[in-house]
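Up next is chain A:
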Amino acid sequence: MSLSARVLVRRGSLALDVEMDVADGEVLAVLGPNGAGKSTLLRVLAGLLPADGGRVTVDGHPWDDVRTRTHLPAHRRSQGVVFQDALLFPHLTVGENVAFGLRTRGMRKAARVEAAAGWLARVGLAGLADQRPGQLSGGQAQRAALARALVGDPALLLLDEPLSALDARTRLTVRAELRRHLAEFAGSTVLVTHDPVDAMALADRVVVVENGRVVQAGTPAEVNRRPRTDYVARLVGLSLLPGTGTGRIVRLDSGGEVAVAEEAAGRVFAAVRPESVALYLARPDGSPRNVWPATLVGATPHGATVRCELAGEVPLVADVTATAFAELGLVPGAPVWATVKASEVAVYAR
Partner candidate 1 sequence: MKGRAAAVAAVALLALAGCAGPAASSSDTATGSSSAESSGSGKLTGTVTVFAAASLTDVFTALGDQLMADNPDLEVRFNFAGSSALATQLTQGAPADVFASADEAQMAKEKDAGLAVDPTVFAQNSLMLAVPPGNPARIAPPQAAGIPGLADLVPADLTLAVCAPEVPCGAAAAKVLDSAGLNGAPDTYEDDVRAVLTKVELGEVDAGLVYVSDVHAAGDKVLAFAFRESSLAVNRYPLSVLTDAPNPAAARAFVDLVLSDAGQQVLRHAGFQEP
Partner candidate 2 sequence: MTRPREGTGIPTPLLVPAGLGIAFLVLPVVGLLVRAPWSDLAPQLTAPGVGDALRLSLLSATVATLLSLLMGVPLAWVLARSRIRGRSVLRALVTVPLVLPPVVGGVALFLVLGRQGLLGRWLFEQFDITIPFTTTAVVIAETFVAMPFLVISVEGALRAADARFEDVAATLGADRWTTFRRVTLPLVAPGVAAGAVLCWARALGEFGATITFAGNFPGTTQTMPLAVYLALQRDPEAALVLSLVLLAVSLATLLLLRDRWLGRSGAPVA
């Protein structure tokens, strides 16, 4: 285990208490809504903010230990940090930015110019060393910031919403490149993000933090398939239905029943993907096990589909094609019937 940390911070209404272990070469995503304490956590790991309790250990060296009053200042930590807005120093060239950390560590000029040029090439910015940061695009700036963070070969890489300031297209390409660089990086990486796509694409493991606490931890696939809170479910686009399992029936806490394909017992979640939900204007014939009356309360276009929010005994989200949406003549407030095959409902213990 390369990074091992427990961080406690109390600041105003925030009470942060998070524990994490990240192995060498592993990428841990910290996923959570704004104000959950993610950035605070990252600042503590970076040594920019003192913790009120807990410890941070990297490669066996204590960076923070509140009990023994150990605190390694930020500038003595072997780390690289990439912030949301690249934050390249505007008074230095791109090359000088990348070489900054080497300079503070006393590397000779020729060596650090070479190292910086090498890293600029690795992130696809070869030949831009003499540009000013203002001349770079957002994606280029973020790549340079990554090179600046990695050039010193740190033990810990911290990424604070590294893609959220980029436009959608740039984000896609930078995300792919970042994935490649993270795969090559030998140290531990902690990625803070509120975008589940980042977490899914980049991380080996995910911890979900809400209100300062870890509410779920696991591989991206697990979190994606089996969310445990409404927040995560919404992020990954699932309808999360808590209930109690009896045989192949889950009785929902909010009332109503869901038929499932496997035996379930005790307190469980039933999760329904939006594309599994079909909508009808009249009660459909045949005998699908799950048929519920509902009211359309919201509709958002999503590419070729329309995401429909349904209220009723069983609150659901349904994706229907734009064509079907038009043919059904759906408007908010319209009564509909929603059906889901039992085999499409995921069931897992709470």
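The set was built so that all candidates are chains of the complex that A comes from, given by their letters.
FYI, contacts are C-beta pairs under 8 Å (C-beta built on N, C-alpha and C of every residue); 3 or more make two chains touch, one makes a residue touch a chain; residues count from 1.
As the structure is a prediction and not an experimental result, all values here were calculated from the model.
Chain contacts in this complex place chain A in touch with candidate 2, from the set 1 or 2.
The touching residues of chain A, when paired with candidate 2 in their complex, are 46-48, 73-77, 79-81, 83, 85-92, 100-101, 103-105, 132-134, 136, 141, 148-149, 152, 158.
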